[in-house]
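Note that this complex is displayed minus one protein chain, with the remaining chains in position.
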Amino acid sequence: MPIVLGANRYGKAENRIVRITKDGPVHHIKDVNVSVALSGDLAATHLTGDNSAVLPTDTMKNTCFAFAQQHGIGEIEAYALRLARHFVDSQDSIHHSRVSVAEYLWDRIVDGEHSFVRSGQYTRTCRVHYDGEQAWIVSGLQDMTVLNSTASEFWGYIRDEYTTLQETRDRILATQISAEWRHSEESGEGDWDKSFNRAKSAVLDAFRDTYSYSLQQTLDEMGTRVLEECPELCEVRLKLPNKHHFLADLTAFGLDNPNETFYAADRPYGLIEGDVLRDDAPDAGPAWT
Amino acid sequence: MPIVLGANRYGKAENRIVRITKDGPVHHIKDVNVSVALSGDLAATHLTGDNSAVLPTDTMKNTCFAFAQQHGIGEIEAYALRLARHFVDSQDSIHHSRVSVAEYLWDRIVDGEHSFVRSGQYTRTCRVHYDGEQAWIVSGLQDMTVLNSTASEFWGYIRDEYTTLQETRDRILATQISAEWRHSEESGEGDWDKSFNRAKSAVLDAFRDTYSYSLQQTLDEMGTRVLEECPELCEVRLKLPNKHHFLADLTAFGLDNPNETFYAADRPYGLIEGDVLRDDAPDAGPAWT
Amino acid sequence: MPIVLGANRYGKAENRIVRITKDGPVHHIKDVNVSVALSGDLAATHLTGDNSAVLPTDTMKNTCFAFAQQHGIGEIEAYALRLARHFVDSQDSIHHSRVSVAEYLWDRIVDGEHSFVRSGQYTRTCRVHYDGEQAWIVSGLQDMTVLNSTASEFWGYIRDEYTTLQETRDRILATQISAEWRHSEESGEGDWDKSFNRAKSAVLDAFRDTYSYSLQQTLDEMGTRVLEECPELCEVRLKLPNKHHFLADLTAFGLDNPNETFYAADRPYGLIEGDVLRDDAPDAGPAWT
Partner (left out) sequence: MPIVLGANRYGKAENRIVRITKDGPVHHIKDVNVSVALSGDLAATHLTGDNSAVLPTDTMKNTCFAFAQQHGIGEIEAYALRLARHFVDSQDSIHHSRVSVAEYLWDRIVDGEHSFVRSGQYTRTCRVHYDGEQAWIVSGLQDMTVLNSTASEFWGYIRDEYTTLQETRDRILATQISAEWRHSEESGEGDWDKSFNRAKSAVLDAFRDTYSYSLQQTLDEMGTRVLEECPELCEVRLKLPNKHHFLADLTAFGLDNPNETFYAADRPYGLIEGDVLRDDAPDAGPAWT
C-alpha cells in the first residue's frame, strides 16, 4: 500500500520585531512576535529535496522586517493581512498563507517622551489565513488572569463512586483567559483597534458581572457578551484553565477561615474550552487552524 | 440573529501520577501526566449553570488515581483507553472522551533496586479518543533533540527581492522532534511498547540515514520509515522546528572556520510540519484534535 | 583529613497564599509566594538522621498560612518579619531565619467590587533575615521591563583584536529590572508601602531621565535616585540584563532604516550588576544572602 505525503506547511516562527515611530520628540512603540506558515506545491522538497518551489524561511523573516519598515506595523491585523497576501500573491508555488502576530503592550512612563514600561496584563494576538481569494481573520488576547473573590458557586453535579468533592456556595473563581474571536469579513480596515478594545472590555465585563454556577457558564457569558457588543464578529473561542484556589484548612490551629485564606494550586487544573457563535456565522474555513 | 453555543469540552489537565510496582526488593516506576477532556450534553451548565449533567473535574482526577491503583498503569495507551472508555460508558451525559498521557522516563541507577535517575532524552506520549463505539489512538514522542553535523545542504530555492540567504552545501541540521503516529486499529493490546520502540527507532534511524537537501525531506523520510517499520500504524505527523546553527564569522580575527564553530540561535526558527500516511488509512475522525 | 559539615539551611519554598479581605461587598486581595529558610543546631539530622532539632518544612508551610489568617498579610515586609521572628523565637534549635516574599499585584476591574485582573508589570519582593536579636530587611521589585527608544549612546570603549562592535550615538536601551534595596533599620512599621512606592518611582524616573552613555551609568543613576528619594534606605543592588535591540539591516531591499525597525534578540545578552550605597551604611550582615 503506497505511503503518501499529506497536509504540510512550513515557515519562520517568532520573528521578534520592535518598531519605533517618531512624532518629533514623542516616540511610539510596537513590539510584535510574528510567525509565518505557508503551503502549496511543496511535494518536491519533501520527496526529492528539490527546493525550486521553496521560498526560504529566511526570506519570510526578511519580508516581515522589510514590511514593518516599508508600510509600518500599525494594527496587527492589517500588518498580518498585508504579509499573508504578499506571500501567496507573489509566489506561484504558494497557495495558502497563515500569519500570526502576538503584540506585547507597553505603557508610557509618566512624563516620558521616549520611555516605556512593559505592561504584562495580557498579550494581544491575531491570526490571518489567505488562500489567494479570501482572508479569514481571528483576533484575541492571551494570558489575562482574572479572579472573582466571591459570586461563584458549584453544586448539583453528578456524583459517582469516584466523587469526593464537597459542594460549595461560595468560592474563588480564577482563570487565565485565552480568547479568540473571528471577524465576519476581512474588511476591518481602520477599526481593528476599536474592535479589539470593545471585545476585550466585553470579556472583562462579563467576567465581573456573571454570578457563576460553573466556569462553563462564565465562558458562555463572555462569548455572548463579545458578540453582543461587537457586530463585526461572528464567533468566539475561549480556553479557560480553572486556576483552583483551595480554602486553607486551619481548624487544627483553632482558626476559623471564612473564605479568606487560600492555597493557589498549580496542577492539576480544570480546563474549560468552548465556542460561542452566531447562528448565521459564515463557514470558518481554515480560520481556527 | 441568535447567539448559540458551539463545540465545547471540559476536563482536568495535568494530573501528575507516579506509580511504584514492587517485585520483591526490585521496584519499577511509571511517571505520568494525565489530562482528561469530556464532551456531551453539556449545554445546561453553559447556559444556566445547571450542573446536573456535569461530572466534576475533581472526580476525573480521582478516577485517574484510582484506576492507577486498581488496574495499574502499564502501557500508557492501555491506561488511557481504560479511562476514556470509563467516562463515556459510565455517564449518560458524556458522549466523547479524550485522554492524553505524557510519560517521563527513568533509568535505573547502576546496581540500584529502588533508585532511579530521570532520563531527559524525550517524553513518550499518547492520546486516546472514544465516542462510545470507537476509539482512536495516537502515540508519539516529544522534545527529542537531534543534530546532524554534516550531510545537510540547502540550495536551489526561490529567490525574490527579499532573499539574502546564501546557498550552502554543508550545514548543521538540528531539530527538536515532536512526532505522533496513529494506530490503524484500537486493538494494540500487549504491543504498545513494542510499537513505540519500533517507531522511535525508525525516527532516529531515518534522521541519521537521510542525506538531506531540506528539513522537509528529512521529515518525509522519518514519517515514511515509521510506516515501513510499523504495519500497525497508518499515519505520522511531525513538527520539526529548525534549530538554526549559524557558522560563526571569525574572519575579522584572521581565523578560518571550516564548519567547526557555530552559534546556536533561539528565535526566529524555521518550523516544518507535515503528515505522512498510507494511501488507505482509515478516516482519522477526531484522532488529531 | 576529616570531612566536616559547613553552612546549611533548610526550609519550605514557594508557599502560594492568596488572601481576601472584605470591607462589606468590597473585597481586597493579597497574592504572595512565601519561602522560608532556617538554620541552627542542625548537625544531627545531617550526620545521623536524628531529627529531634528539626522543625518540619511542612510545619513552616502551615505557619505561613496560619499567620496569614491570624494576623493578616498586609505589607509583605511586616508579614515576613513576623514569620522570621516566630521561627527563631519559638524554637531553641533555630538560630537564624530568612523569609522571602514575592507579591503578585492585581488591579481592580473597573466598577468591580470583588473582581480583579492581574497586573504583570512587575513583582514586588522582600527578604527578611532574623538572628534572634537583629533583623535585616531588603525590599525590591523584579521583572519590570523598560525601554528608552533614544537618548542612549555607546562609544569610546576599549578596542582589542576581538572587537568588531560599531560605535553608536543613538540606540534603544532596554532592560528587565531586578532591583533590591536595604532598609537602614528594621523599624519601618507602617511605612513599607510608602517606601516601596517612592523607591519604585525613583527607579522609573531615573531610567526615564538619564541620557545614557552606558547601561552602567543608568544603573548608577537608578541606585542614586532611590537613595536620594528614600532616606530610610542605605543600599541598592541592581541586576540589569541589556536586552539588545539590533537595528534591522534593510539595505539589501533598498530601504533606509533611521532607527525605526529593530530585531529584539534573546541570547546572548549583556548583564550589568552593581551596588550603590551610602558612605555610612551599616554593615549588611546576611541581608543580601
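Chains: A, B and C, in written order; residue numbering restarts at 1 for each.
One rule holds for everything that comes next: a residue touches a chain if its C-beta (ideal position, glycine included) is under 8 Å from a C-beta of that chain, and two chains touch if they have at least 3 such contacts.
These numbers come from a predicted model, not from an experiment.
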Which candidate, C:53, C:105 or C:255, sits in contact with the chain we can't see? C:53
Quick one: which of C:219, C:250 or C:264 touches the chain that's been left out? C:219
Going by the touch rule given at the top, which residues of subunit C touch the chain that is not shown? 1-16, 35, 37, 42, 45-59, 61-63, 66, 90-91, 93, 154-158, 160, 162-165, 212-217, 219-220, 223-224, 227-228, 235, 241-242, 267-280
Note that subunit B touches the chain not displayed via residues 16-22, 27, 29, 31, 62, 65-66, 68-70, 106-107, 109-112, 114-122, 143-151, 172, 204, 207-208, 245, 248, 250, 252-253, 255, 257, 259-266
Which parts of subunit A face the unshown chain closely enough to count as touching? 161-162, 164, 252-253, 266-267
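By definition in this document, only the chains that are shown with their structure count from here on.
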Taking each chain's centre as the average of its Cα atoms, which is closest to the average over all protein Cα atoms shown? A
Please report how far subunit A has to rotate so that its Cα atoms sit on those of subunit C, a copy of the same sequence, as a value between 0 and 180° in steps of 5. 180
Where the centres are mean C-alpha positions, what is the separation of subunit A from subunit B, in Å? 23
Could you grab the centroid distance between subunit A and subunit C? Build each centroid from C-alpha atoms only and quote it in angstrom. 30
Just the number, please: Cα centre separation of subunit B and subunit C in whole Å. 38
Listed in rising order, subunit B residues that touch 2 or more other chains are 162, 164, 267
